[in-house]
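The structure under discussion appears below in the form of structure tokens.
All protein chains but one are shown in place.
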Amino acid sequence: MAGSTYGKIFQISTWGESHGAALGVVVDGCPAGLLLSADDIQVYLDRRKPGQSKITTNRREADQVELLSGIFEGRTTGTPISMMIRNTSQRSADYGEIANCYRPGHADYTFDAKYGFRDYRGGGRSSGRETAGRVAGGAIAARLLQEFGIRVTAYTLSIGPVKIDRDKFDPSVILTTPTGMPDLDASAMAEAYLADCMRNYDSAGGIIECVIEGVPAGLGDPVFEKLDANLSKAIMSIGAVKAVEIGDGIEVSIRQGSQNNDPFRMKDGKVIKTTNHAGGILGGISDASSIILRAHVKPTPSIFSAQQTVSRQGEDMELSIKGRHDPVIVPRAVVVVECMAALTIADALLLNVSAKLDNLKKIYGR
Amino acid sequence: MAGSTYGKIFQISTWGESHGAALGVVVDGCPAGLLLSADDIQVYLDRRKPGQSKITTNRREADQVELLSGIFEGRTTGTPISMMIRNTSQRSADYGEIANCYRPGHADYTFDAKYGFRDYRGGGRSSGRETAGRVAGGAIAARLLQEFGIRVTAYTLSIGPVKIDRDKFDPSVILTTPTGMPDLDASAMAEAYLADCMRNYDSAGGIIECVIEGVPAGLGDPVFEKLDANLSKAIMSIGAVKAVEIGDGIEVSIRQGSQNNDPFRMKDGKVIKTTNHAGGILGGISDASSIILRAHVKPTPSIFSAQQTVSRQGEDMELSIKGRHDPVIVPRAVVVVECMAALTIADALLLNVSAKLDNLKKIYGR
Amino acid sequence: MAGSTYGKIFQISTWGESHGAALGVVVDGCPAGLLLSADDIQVYLDRRKPGQSKITTNRREADQVELLSGIFEGRTTGTPISMMIRNTSQRSADYGEIANCYRPGHADYTFDAKYGFRDYRGGGRSSGRETAGRVAGGAIAARLLQEFGIRVTAYTLSIGPVKIDRDKFDPSVILTTPTGMPDLDASAMAEAYLADCMRNYDSAGGIIECVIEGVPAGLGDPVFEKLDANLSKAIMSIGAVKAVEIGDGIEVSIRQGSQNNDPFRMKDGKVIKTTNHAGGILGGISDASSIILRAHVKPTPSIFSAQQTVSRQGEDMELSIKGRHDPVIVPRAVVVVECMAALTIADALLLNVSAKLDNLKKIYGR
Partner (left out) sequence: MAGSTYGKIFQISTWGESHGAALGVVVDGCPAGLLLSADDIQVYLDRRKPGQSKITTNRREADQVELLSGIFEGRTTGTPISMMIRNTSQRSADYGEIANCYRPGHADYTFDAKYGFRDYRGGGRSSGRETAGRVAGGAIAARLLQEFGIRVTAYTLSIGPVKIDRDKFDPSVILTTPTGMPDLDASAMAEAYLADCMRNYDSAGGIIECVIEGVPAGLGDPVFEKLDANLSKAIMSIGAVKAVEIGDGIEVSIRQGSQNNDPFRMKDGKVIKTTNHAGGILGGISDASSIILRAHVKPTPSIFSAQQTVSRQGEDMELSIKGRHDPVIVPRAVVVVECMAALTIADALLLNVSAKLDNLKKIYGR
């Protein structure tokens, strides 16, 4: 139940600060026998790592994963998988000034309130670098889901006022556009918008959408552990996310029941829904339609223009942030959303096995 | 970690079905020494109970709480507080038809997928009646928060297209309008809209807002157990909620950092924010501003007009739902939102005590 | 994680005090589809209930279970099963004197230290009556294990200095002797010994042994969640237990490895051990031999002879306990040991399902 641990059966525990020696994650509860290589993880980390385009921080980190335990002869052993990423490009000198004041929109003040002091270098534990551990863990969850035909895909839906055109949706460009948008035109417009923001020493927000395909019906739980409740927590636990939607989300409040209910029909011997307003979850449990969610991300709080704040000593002051910062969090957060979703679905997949006696009989052979 | 348990230290475990003998909740981890009476709980349950106006189901339930343990001489003992509410107005005959098919927008199909069968009477465990246990537990959490000057207030922000006018915001009418709106004019318009819906055998959705005042800075956690992450899970675990916002929520994605950051200033010797776009939480930890959240609620899925669905035997069919149903879930869900928020804050309050050594020294006297 | 909740997947939450209105338990995580009746539970509660012989308290309690939720058409639904037992024979007047002082060997002093005050009537939450909830929950666990051919059997091994003769071991008399001994002669001697104790206003202790047959190999975990570690916690959590042994237990410290190791052999195509010093668990994981454990139980602390103690006001005083007390805890604790063991094994059975990928493929069909 400690604050850096996520998941009930498929569990990750992350550690590390922005400017410490390293960051990492321990994955426990991954089933034994899964083929897994360092490459399976590195490909996810590479999507998150900084310095890849003009619209990400120019901090250079190789973000090379070291696999330290839990794998034997290419397969998971069922025991903890420890992974570590060395920090190599710390420039703590950049952060001297913020040691003594509270950056607006950041956790500086609240860390001091909670813990009495804080590691101010690069935001310490509250830095976005913390998500490297999540992504390493999420890559393993995604690898596990792959065995069951479950695919998690996230992408940028909007940056500032620039939205994708759903008619131009092309999943093949998600990983190639610097914005993470599945629409080349929108992506180009978003880049232009971001260039503007940067010129004005300002930053932008955006929306990330995530689609989870191939989830069997029956995952999740009817009360507090609803699958959508757990997904919401997972996504809202990513720094800068301020709203989460499931399915049609914020659209539902103005609908009537006859518009919002998804009719059931039989198709090829299976129960299907003819629409998917619900976003793949009914009563907290997956219904075998695609699960759809959206995360609303605030603009990067680190901006170079002057801001009002207070010092640790309690004096009003003006702050101009230096250092290296993404002008928008969204593109690099896409893979984080994907990984938090994968971790949540993997956990639900494992938990669901004991939901009915018939399942147990398949395992224990009676 | 079972699905009907919520909270880490201040923990509730709910039980019961819509048409079973009773519903209830066990509250464990409430600190010893809190003055608590059955009335403290009943007043919350009365806000949730059905049959109070034309726009709620006419199922009549006294929803009288029975306090079975954990109180001695008017105070909590620190051991489990068990509460039970007898069901008295079951009319299971109404549900004969749905035993054999899947109501659109309901959990019937997903329960069958997960468990192999289901208690179909009134939705069984997936019924909104399950929230009676949450409210009984949340009333105790609210009582505890009161000791520390923390107040949780939820109200209806909109029903269908009818929104409140923030200039007419009057908290004193929240508990008197049938809609739960803090604006008498909007409430009257919403009632008219609902009457229309009912005439058309249809239903409506809406938005609930919740404000938590008096929370000290420092509650919550920086990574997975962010206070906003836990609030999101708590609120999304309420049936029919499809989106959750914290602070300015869905507005932030189109803002720039300079617009969205809340400046810090000193006031009367305290650190304050001059705006509160963040909604009282920075980096997952409370900042002593009001915590603000919104829940987007879908229209009641039980509608009387004919709908397409399938039978358990896998045949397409048409269904016309009978029984007693609220035309809108929002008004009765207001107190549920309030209670889930109170439970989450109470848990964070207890957890935070061990965050720093200085706190422990105050307790253990060294 | 609250203190009255036990189990990770198969979870029970007990509540209630000795002299409150009722006691009970909520069982969550029991797989759906298990045939279960109130009788299945009552037969276990009847073994624990008081007033059955000269060597148990003459407090009369029907201990009639009321099944309140989680069962539909005779089968578990997969949702919480709530059970309640009304207290009917409280005689709180007996406890007036102990309100103001600390009974030696009891939790009176430590409750005051922890909570600031206590429900002193009959020991409140620290009473042995609390175990009624464990037994009701354990009965369901035992019912589940039965589906997989797993049988849990506990019995009295000794009372005071009187031990059973293993050559006379007769399991068929466990439920008929007032002592719970599987040896009629030893049982008669133990009864005589207890009569002596009672004459001297004194009490006796003893040892309970528990054998779990039919457990498949592979349950448990290699590090902190070792099956023997969880069994030890489960057994030690029963009031008055002061030592727990697994397999040969306290005998092993004076053995040499060549004497203590259990050789493996093949028999009928299966791996077996030719001896079972280990008691069915190797490295924290079941090995398919019988699991064997022993609980050492202290003498009932409530004795009628005068004892030295102190008052709540901090004055030395002498106390002569009144009321109704068992002269020995062991016979009624036998079924509690059995139930705690059953709960632990049931939980391990459910948890183990996700240990390897092959198991998941059997469920999710790929």
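Chains here go by letter, A, B and C, matching the order in which they are written, and residues are numbered from 1 within each.
One rule holds for everything that comes next: a contact is a pair of C-beta atoms (placed from the backbone, for glycine too) under 8 Å apart; a residue touches a chain by one contact, two chains touch by 3 or more.
Quick caveat: nothing in here was measured; it's all calculated off a predicted structure.
Chemist: Among the chains you can see, which ones touch the chain that has been omitted?
Modeler: Visible chains that the missing one touches: A, B, C.
Chemist: Given the contact definition stated above, which residue among A:A2, A:A195 or A:A306 touches the chain not shown here?
Modeler: Here the residue in touch with the unshown chain is A:A2.
Chemist: Looking beyond the chains shown, say which of A:Q64, A:T77, A:N200 or A:S290 touches the absent one.
Modeler: Touches the omitted chain: A:T77.
Chemist: Footprint of the hidden chain on subunit C, which residues?
Modeler: Residues of subunit C in contact with the hidden chain: 1, 3-6, 8, 14, 102, 104-107, 109-111, 113-116, 125-126, 130, 158, 160-161, 197, 200, 202-207, 216-226, 228-237, 239, 242-250, 252-266, 269, 271, 274, 278-279, 281-288, 296-303, 305, 307-310, 314-316, 352, 355-356, 358.
Chemist: Touching the hidden chain in the full complex, which residues of subunit B are there? Just list them.
Modeler: 1, 9, 29, 31-34, 78-79, 144, 147-149, 216, 222-223, 349-351, 353-364, 366
Chemist: Extract the touching residues of subunit A with respect to the undisplayed chain.
Modeler: Subunit A touches the missing chain through residues 1-5, 7-9, 11, 13-17, 20-24, 26, 28-29, 32-33, 66, 68-70, 72-73, 75, 77-82, 84, 114-119, 124-125.
Please note the rule applied: only the chains that are shown with their structure count from here on.
Chemist: CA centre of subunit A versus CA centre of subunit C: separation in Å?
Modeler: Each chain's C-alpha centroid was found; their separation is 44 Å.
Chemist: Mind pulling the residue numbers of subunit A that touch at least two other chains?
Modeler: Within subunit A, residues 1, 216, 222-223, 355-356, 358 contact more than one other chain.
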